[in-house]
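Here the complex is missing a single protein chain, while all its other protein chains stay put.
Labels A, B and C are assigned to the chains in the order they are written; within every chain, residues are numbered from 1.
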Amino acid sequence: MLQVGVIGTGMIGQDHIRRMTSVLAGVRVTAVADVDPAVAFRTGERIGATVFATGEELIASSGVDAVVVCSWGPTHEQYVLAAIAAGKPVFCEKPLATTQEACLRILEAEAAHGSRLVQVGYMRRYDASYRALKSVLGTGQIGAPLMMHCAHRNASVPGFYEKEMAITDTAVHEIDMVRWMFDDEITAVRVLTPRRSSLGGDLQDPLMLLFELSSGVLVDVETSVNIRYGYDIRGEIVGEEGTAALGSLSPVHVRRAGLSADPVPADWRERFLAAYDVEFQEWIDALRSGGRPVGPSAWDGYAAAVVSDAGVLALRSGERVPVVLAERPKLYGMEVAA
Amino acid sequence: MLQVGVIGTGMIGQDHIRRMTSVLAGVRVTAVADVDPAVAFRTGERIGATVFATGEELIASSGVDAVVVCSWGPTHEQYVLAAIAAGKPVFCEKPLATTQEACLRILEAEAAHGSRLVQVGYMRRYDASYRALKSVLGTGQIGAPLMMHCAHRNASVPGFYEKEMAITDTAVHEIDMVRWMFDDEITAVRVLTPRRSSLGGDLQDPLMLLFELSSGVLVDVETSVNIRYGYDIRGEIVGEEGTAALGSLSPVHVRRAGLSADPVPADWRERFLAAYDVEFQEWIDALRSGGRPVGPSAWDGYAAAVVSDAGVLALRSGERVPVVLAERPKLYGMEVAA
Amino acid sequence: MLQVGVIGTGMIGQDHIRRMTSVLAGVRVTAVADVDPAVAFRTGERIGATVFATGEELIASSGVDAVVVCSWGPTHEQYVLAAIAAGKPVFCEKPLATTQEACLRILEAEAAHGSRLVQVGYMRRYDASYRALKSVLGTGQIGAPLMMHCAHRNASVPGFYEKEMAITDTAVHEIDMVRWMFDDEITAVRVLTPRRSSLGGDLQDPLMLLFELSSGVLVDVETSVNIRYGYDIRGEIVGEEGTAALGSLSPVHVRRAGLSADPVPADWRERFLAAYDVEFQEWIDALRSGGRPVGPSAWDGYAAAVVSDAGVLALRSGERVPVVLAERPKLYGMEVAA
Partner (left out) sequence: MLQVGVIGTGMIGQDHIRRMTSVLAGVRVTAVADVDPAVAFRTGERIGATVFATGEELIASSGVDAVVVCSWGPTHEQYVLAAIAAGKPVFCEKPLATTQEACLRILEAEAAHGSRLVQVGYMRRYDASYRALKSVLGTGQIGAPLMMHCAHRNASVPGFYEKEMAITDTAVHEIDMVRWMFDDEITAVRVLTPRRSSLGGDLQDPLMLLFELSSGVLVDVETSVNIRYGYDIRGEIVGEEGTAALGSLSPVHVRRAGLSADPVPADWRERFLAAYDVEFQEWIDALRSGGRPVGPSAWDGYAAAVVSDAGVLALRSGERVPVVLAERPKLYGMEVAA
């Protein structure tokens, strides 16, 4: 039974606590900490976990085998570094850290430790559809990949959502996904700005992102974050001899009122619910059986940060922006979950 | 942590042990028994469970809170009765028992006990698609239901599969599903015999079953158990103002070699994997929180047996055969999971 | 240029006149007649055709090479017989005649003439989807056919629509289609009556028809004639190794308001518009090139009448009703268009 401490008991932290408490096997949440002690206390009481005043104390506790970081983004670096210093595996929700420099500090710390401890929460790698897509690609049945068309659509976004977040919060999922899908790095980014939706207020919405991979594969990503009709994730890989696309996943098909229709999910929770479960179960299983996380690595978190930064620059400048990564430490192969 | 004893460690038993050991939360397999002591021993050793020489001893053990029966069909009755006698919840794989009379004995024992202990393993009630279908029906958006068209197709069946098994083993899933879907009882059965597939040897394959419900809803079920192309489950409810059908659940869509195609699952394991997980998790959660199973009841198991028997008679006679159920004990409402 | 005389200038007659005047090649409507002389006169004036007081006079005219009969059903026999007597090809809208006896008189007259003159207006044989289905069947890629599932749904029907018309007017299209699809005769009919839709007034709606073919193929047909959501025609053939179904024919797919949807046609005109064009073009081309119609024959019209009558009896009696056909004259092979 893996004993996990959770730092950050807000919405996403509570969801992961629920998952580790009442859905998954082989795990127990033994410790919690939060910037708001009252929330941490109520949570600890409810699930029978020890409450710590700080993340650092939680990490140090002998009752904690592994750490899950769900706190505010700017605090990720300190907790991840503390976990590495303690030699404990740490699952960090995205982003790994809020700057490239902070990510590099984590890479250095982990390299100094000498083996992987960090996993970053990019859940699409655990989605059955993306995995089926990668599997089809691997069989060679569509030939070598040449392009990928993606769309990432949200019905709406909250009021604090800013222009750059279409890249740093929304398209960042595609950034990680394509790196994993093609076992390759993104080498340049362009961002085009179509006619602006009147439903997005001041936002530049939608965007069209174009990623070049080192193999020459070209990826286009539409982000539409106010499209009203629902949450819709699309992806089609164009190979030399055929294409492979994310399939249809509608549990029910209804014919009424002149339409033959599938319902569209309302939001990402509905669409990726199972992926989160698989992500955590595989993380737990890996730690219980061998001690090493095999999902998205600190390098993946760093690369996502660098590509996101290039994307923001591309959006602001209107230019093609090259992506320049540090040399990859030997510790990191291209990490591939499953 | 619910402590479960598993009687029968064959293929399905091993799968449920795997599920309760490495997939689901809140449960531990503490005891096993099997007609083959060597298999039981190896299993117990692997998962750290106590091995019992007989199912009855396992049921009596203080280390067992609840029992899962996965043994050979003809032994179900004795273990279910023993569990009821011990006052312990028991999950019995289908069939509840191999005769109507045996099912009635279980109903009487449970009624004598005074509250529900038995749940029968009809997993379709836990499938996301069937649940979505039932949910659409409940909203009234397609009006009152009038008909349902079903198909139950297997790529192939093992050599020991006999003619009647298309009803007792295959269509029995539709029998339970339609009773649950419409909260209604089947009142008559017809079985028509189309042209016989040359791929099914001596089998009368396919069959066309027709179920009349007490509300007048008419259900047709095609069973095709040698159809080669894969495992395919179809269902469409025809309402007054529209229809609702099981949706498309293909994770990936591939265009190659002149076709735009979804892969078809090879067998039921792939199609209903998640349903089994949900079935057990809900059973575990119900026992942990309140002590009562809420899934398919002994009454449901009995009704399935009576309708199956009517189906077999209808197949042999070519006639419409009425379904005559015993009076339903007060203990059983029409049980509906979720 | 084929010179055609049209008897009956009501709705369907006007549609065929429009087709032969402004859509199809190689044809001219040179003569019209109608029970209402004013309508005939206005039509003749508009398109420049001679107006005849009676169908018989039109048939006799030297300016008429071939006859199209679109008049009231009970008058079909007399015009078809008159055309045969005149040795002129005649396209008769369904039904060929309103009784089996009348159909037999036509068969006799045509046999006496010694070659085919009559074609009956069953347009589904000319629909691209049904033809693709028959073509797939012919390749053997799904193995020998065993069953076919059909649905025939109308949003609503006019006030004069009576119970039996679900068979004689609606399912009669499936009757002809399955005979053609499988090159086979229907040997028995059952009609089951599900729970009645509250939207159909006194009608017994829907119905479930079951046709047995001499090969053993079993065909089920749902007729739902008040289903509100639109006009929907479904068909799936179950073969030994796979299935083939009418495909999706939606020109556009719209995602909005929580749904990912195809529009459903409002009525049969929209669904079978192209089939009517092909039906007439092939009839015209056959007459222009060789003089013999090759579409649905008088025998097909007769067989449809016999099966319809059996269906009505099956509906009234609740019994399985055998279909007994007269001996097929040598003149008629199983006629297959395309």
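The rule is short, and it goes like this: a contact is a pair of C-beta atoms (placed from the backbone, for glycine too) under 8 Å apart; a residue touches a chain by one contact, two chains touch by 3 or more.
Note that the coordinates shown come from a computational prediction; the quantities given were computed from them, not determined experimentally.
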| item | value |
| --- | --- |
| Displayed chains contacted by the hidden chain, counting the whole assembly | A, B, C |
| Among A:R18, A:R105 or A:H149, the residue in touch with the chain that has been omitted | A:H149 |
| Candidates A:G87, A:G201, A:G216 or A:P322 - the one touching the absent chain | A:G216 |
| Per the touch definition above, residue among B:T223, B:S250 or B:Q281 touching the missing chain | B:S250 |
| Candidates A:M208, A:A257, A:L313 or A:L331 - the one touching the absent chain | A:M208 |
| Touch list for chain C against the chain that is not drawn | 21-26, 128-129, 131-133, 135-136, 141-142, 241-257, 262, 274, 281, 285 |
| Those residues of chain A which, in the complete complex, touch the missing chain | 143-147, 149, 151, 192-199, 206, 208, 210, 215-218, 220, 222, 224, 226-229, 238, 240-243 |
| Where the unshown chain meets chain B, residue by residue | 228-230, 232, 250, 255-264, 266 |
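The criterion applied here is as follows: only the chains that are shown with their structure count from here on.
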| item | value |
| --- | --- |
| Touch-based graph of the chains, sorted into line, ring, star, complete or other | complete |
| Maximum centroid distance from chain B, chain identifier (CA atoms) | C |
| Chain whose averaged C-alpha position falls nearest the assembly-wide average | B |
| Chain A and chain B: spacing of chain centres that average the CA atoms, whole Å | 37 |
| Euclidean distance of C-alpha centroids - chain B vs chain C, Å | 44 |
| Rounded Å distance, chain A centre to chain C centre (Cα mean) | 58 |
| Sites on chain B at which at least two other chains make contact | 241-243 |
